[in-house]
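Omission of a single protein chain aside, the complex is shown with its protein chains in their original locations.
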Amino acid sequence: MIIIMSTKATTTEIDGVVKRLEDRKVGVHMSQGAERTIIGVIGDRELVSRLEIEGMEGVERTVSILQPFKLVSREFHPENTIIDVGGVKIGGEEIVVIAGPCAVENEKQLIESAWIAKTRGAKILRGGAFKPRTSPYSFQGLEEEGLKLLSKAREETGLKVISEVVNPRDVDLVASYVDIIQIGARNMQNFTLLREVGKLDKPVMLKRGMSATIEEWLMAAEYILAEGNHQVMFCERGIRTFETYTRNTMDISAVPLVKRLSHLPVIVDPSHGTGKWSLVSPMSKAAVAAGADGLMIEVHNNPQKALSDGPQSLNDDNFASLMQELVSVIHAIGRTCDFGDFLEKEKGFCCEE
Amino acid sequence: MIIIMSTKATTTEIDGVVKRLEDRKVGVHMSQGAERTIIGVIGDRELVSRLEIEGMEGVERTVSILQPFKLVSREFHPENTIIDVGGVKIGGEEIVVIAGPCAVENEKQLIESAWIAKTRGAKILRGGAFKPRTSPYSFQGLEEEGLKLLSKAREETGLKVISEVVNPRDVDLVASYVDIIQIGARNMQNFTLLREVGKLDKPVMLKRGMSATIEEWLMAAEYILAEGNHQVMFCERGIRTFETYTRNTMDISAVPLVKRLSHLPVIVDPSHGTGKWSLVSPMSKAAVAAGADGLMIEVHNNPQKALSDGPQSLNDDNFASLMQELVSVIHAIGRTCDFGDFLEKEKGFCCEE
Amino acid sequence: MIIIMSTKATTTEIDGVVKRLEDRKVGVHMSQGAERTIIGVIGDRELVSRLEIEGMEGVERTVSILQPFKLVSREFHPENTIIDVGGVKIGGEEIVVIAGPCAVENEKQLIESAWIAKTRGAKILRGGAFKPRTSPYSFQGLEEEGLKLLSKAREETGLKVISEVVNPRDVDLVASYVDIIQIGARNMQNFTLLREVGKLDKPVMLKRGMSATIEEWLMAAEYILAEGNHQVMFCERGIRTFETYTRNTMDISAVPLVKRLSHLPVIVDPSHGTGKWSLVSPMSKAAVAAGADGLMIEVHNNPQKALSDGPQSLNDDNFASLMQELVSVIHAIGRTCDFGDFLEKEKGFCCEE
Partner (left out) sequence: MIIIMSTKATTTEIDGVVKRLEDRKVGVHMSQGAERTIIGVIGDRELVSRLEIEGMEGVERTVSILQPFKLVSREFHPENTIIDVGGVKIGGEEIVVIAGPCAVENEKQLIESAWIAKTRGAKILRGGAFKPRTSPYSFQGLEEEGLKLLSKAREETGLKVISEVVNPRDVDLVASYVDIIQIGARNMQNFTLLREVGKLDKPVMLKRGMSATIEEWLMAAEYILAEGNHQVMFCERGIRTFETYTRNTMDISAVPLVKRLSHLPVIVDPSHGTGKWSLVSPMSKAAVAAGADGLMIEVHNNPQKALSDGPQSLNDDNFASLMQELVSVIHAIGRTCDFGDFLEKEKGFCCEE
C-alpha cells in the first residue's frame, strides 16, 4: 500500500501515520517529494488489508499495490484448477455445456428438457428449485420437490445436475441432491451463504452480481476458498448498464481477465446475459472464442409455456443448431468437446484430437 | 399489460396468444393496426403478473400498464405511514436523525459515540454487529457481543437502536436486541431474509441495493409487507455508477420519487452514499430539502481509529455543526425537529412550532 | 506519478523505465520492496502528463498523484470566481435563477415565457435556437431567427439571455446575440467547440456530459480556460445510469465536490436532470441546499404545447410556487436572492440581509 499525504499535511500528521504503521509492525518506506510526502507500506497482505489509514488526518488517499485476493489468485496457484464433477472435468481442454430450464416446473417438463440437453451434448442439467424472483407474486420454485425431480432426471439421463441455493438453512438439503451448488447473482455478496457452501466438499458455481466489479467477484470466491472449499467456478451472466435493449450487458472481456487473474474455471451464461434467445447462439460462440471453459444455456421442452424466462430459452431445434455451430469454434481455438452421436460427422472432425 | 405482436405475426400466432389469455380468464381487447396487432390484457394485477407471454411466437414485446407493487404503493394506501419506534415517530412532520459508528468495536467506542449522538440530537443509535465486508480478511463484527453493547448503550442514553441482520438464522436474535432491524444494500434481494423479517412485529429499514432500480426496491419491500409486516422504511444510500470520485452516486431524486410512489418513510444515508465525510453535511441538507424523513449518519468518537469506514465518519465537532446547520433547512421546508438542548438558541427559532 | 513495476519485472525493464524518465529530465525516486519496485516520478505537472509509461515492458500500472487540471483548480485559484453577466453576479452570495423554454418556438411563446421568468424572479432567460436532437426528424430549432427572438425578449424584459451553440462555425453568431454561451452535454468533449468559445470574452456555461466523470468535466473546462476565457460556469444536469424512472440521475454530490475542486460557479439543471416537472421543485431545493450557485429551470407559457421537453417544463403557477419555496431554503443556508416584488412578504424576510 502507498499512502499519499496531503500537500498540507503537517509533520505531526505524518508522524502519526508512521507511528500507527510501526505499532502494527509493518515496514515503512518514506519518500519526500517537493510537494508532498508519500509513504510506502511493506508487509503481509492480510495484515495490510486490516490497516485503517484512510481516515487519518493529513492522509489524502491510499493506493493498494497488492491485489486483495489471495487463494483465488493465479499468483498463488499458477496452474488451472480443473474441477471434477463426477467424471465431468471443468477447466481443462474440454468445453462443457450445462443446459436445462430456468425453473423446474413439473416432471414432464424437466425430463423432456433433460433429454434434449443430453441428446444434444450437454453434460450437466440445470434447473431452479428455489427461484429468487423480483416479485413476491411470481412463481418461486418447487423447492425440495424440484430437487427430487432433478435427482430423477439424473438417474434417467446420466446427466450431472446443478441447482441454486438461496437460504443458508437449505445448503445441506440442496447439496444432498445436486452435483454443483449454484450461488445466484443476487446472492454473490450474501457472505453467510458463501461461508456455508465454503464448508462443503462439493463444487460451487458463483455467478457474478449484477453490479459486481471483477475484484468484488473474486473476493466473493475468496470467502468460499477461505473456508476450505477450493472447487469454485465463476459464471459471467451480464452486468447492469444503461443499455435497455438487452436484459443485461454481457461482459465478455471478464472471461480472459478472470482467467488471467485466477486459476479457477469460468463459465458464461448467455441466456441471462442477454435475455433474448436469438442472441444466445452468437454470444455462446463469442464466449468460447474469448476463452470460457463452459456455457450455461437455458433450454426448455416448450419455451412458450415456460413459467419463468421463456423469452430467453432455446427449444430443441435451436439448441441442436447452437451445439453444431459451437463445435467448429471450439476446434478453431484448439479446445475439445464431446457432444456425442448427434454430431456424428463433426465429431470425427473436431473432438477426437 | 399490452402485447405488441410482431409485424410478421401470423393469424395462428395471434390466436395462440388470445387463447392462452382466455384460458387464464383474463380479459382481451384486440386492436388491429395497419402494420400490426396489439392486444390489451385486462385483469387482476397478480394474475396478470403471472402470465408468461413474452416467449410466445409472434410476440414482439409486452408493456406493463399496472405497477407491479401493491401493498407498498400510495394508490393502495394514500396516507403517509408513520412508524412508531418506541415513541420516536418516523414519517411524520419531524425529521429524525440516526447516528453512530459503522461497526460496534468495543464498549468505550460505542458508549462514547452514543453520547455524541444523543447530545447532538439523534434519536436512534446505529452500530453494526454483523458486518458484510467485501474481504473475508476484514473485521466482520462482534456479533452477539455487539448487540449486547448496543443494548447497554440504549439503557445508558435512552436512544433507540438499529442494527443489521445478514443471516436468516439470526433474525430472532437481532430482533430481540434492537428497535429497528436493518437490511443492508447487499441483501436487498435476499428474499429469504426479507420474508423472515416480514414475519416480525418490528420496524425494518430496507437499504437500496447498489444497482437496484426503484421498482426493484419497492418490490423488495413488497416481500416484507406481503408477510404481514407493514413497518418498513426505505433508506437511499447511493447507487453504483461510472463516477469514481465518490464511493457511490447518491440518487437524491429517489427521495421525492419514492415518496410519491409509496406511503412508506424514506431515510437517506449520506455517509455510505458519498464515502467522504466532507460531503456528508451538504448531502444531508440536500436530502432533507428534497423531502427525506430522516438521516442516518456515521459518527465515531474517534474516526481516525475506526475499524471500518473511517473516512466517511464524522467526529463530535463535525456532527454538532451538521445538526446546527440542518435545523434551518428543516425549518425552511416547513418540517420540525427536536435536537435538544445543545441548540438552545435555534430551538426557540425552529423546533417548537 | 508513481510507477508500480510488475513482480516479474527484470532489471533491464526497470532500467529502461528509469532511463526514459531521465531522458525527459524528470526526477526519479526508487523504492525497492520485497516483491516489487516502485518508482516515484517528480516533476512539472504538464511534463509528467505527457509521459507515456504505461505501455512499457515490466510496468504494471501507474498512479497519478497530481490532479490533471490546473487553471480550473482551487489550488491554482483559491478564491471563488464570480462571473459578472452584465451586472448579474454568478458565484457570489446570491443564488441566480435562469429560466425559460427548452426551445425557442415562436415570438408569442418566447415573450410570454420570458415575462413569466422575469415576473417570478429569474435574472436570465434560456431558450434553445440550435437544438441537438436524437432524431433527425425532430424539431431542430429556429436557428438565427431564434436568436433574434431572444434578443427581442431581452429588450422587452431586461433579462440576460443564454443559448446553446453546437457548431464551431456559429460561435461568433451566437456570441453576438447572447450574454452566456451554453455548451450542451453532448458537446462537452467537442474540443473544437471548447477551443472556439475559449477565445471569446463572454461567459460560458459548460454542461456535464451524460457519462462524463467529474475529472473529464473539469478537464473540458480546462480547454476553455487554457485558451484565455476564464468566465466558465459548470452545469450539472444528471448522468446516465441504469435507473429508468428518471430521464437521468442527478448527481447532487457533484455540486459540493466541484465547488471544492474548482473555483468556478456551479449551476444545476433539475429539468433535464429528472425529466419530470414534478421533481423539479424538490431537486431545486436539494441543489441549493448542497451549495449550487444557481438553477436553470425549464419554464414554458404552455408546457402542454411545447415542441420539445414538455413533460419537464413548469408553467407559471408551478414556477411561482417553486421560487417562493426556494427563498426559505436559500435563507436557511445563509445565501441571498432577489426574486423581486411578487414575493413581497418573503423579500423582507429573506433577501435584504
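Lettered A, B and C in written order, each chain numbered from 1.
Throughout what follows, a residue touches a chain if its C-beta (ideal position, glycine included) is under 8 Å from a C-beta of that chain, and two chains touch if they have at least 3 such contacts.
Predicted model, so just to flag it, every value in this text is computed and none were measured.
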Across B:2, B:18 or B:111, the one contacting the chain not displayed is B:2
Residue of C:28, C:63, C:173 or C:307 in touch with the missing chain, whole complex considered: C:307
Tell me which residue among C:6, C:80, C:119 or C:211 touches the hidden chain in the full complex. C:211
Touch with the omitted chain, as defined above, among A:239, A:267, A:323 or A:337: A:239
Tell me which of C:10, C:176 or C:192 is the one touching the absent chain. C:192
Residues on subunit A facing the left-out chain by the touch rule are 211, 213-215, 239, 241-246, 249-253, 255-257, 260, 273-274, 278-279, 282-283, 285-291, 325, 328-329, 331-333
Since one chain isn't shown, list which residues of subunit B touch it in the complete complex. 2, 4, 7, 29, 31, 33-34, 36, 38, 40, 42, 63, 65-66, 75, 211, 240-242, 244
Subunit C, residues in touch with the chain not shown (by the definition above): 46, 49-50, 52, 54-57, 68, 132-139, 166-169, 186-187, 189-192, 210-211, 216, 219, 222-223, 226, 240, 277, 303-313
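Keep this in mind: only the chains that are shown with their structure count from here on.
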Looking at mean CA positions, which chain is nearest the middle of everything shown? B
Between subunit A and subunit C, what is the gap in Å from one C-alpha centre to the other? 40
Rounded to the nearest Å, the gap between Cα centres of subunit A and subunit B is 28
Chain centre separation (subunit B, subunit C; CA means) in Å: 31
When you check subunit C against every other chain, which residues touch at least two of them? 211, 241-242, 244
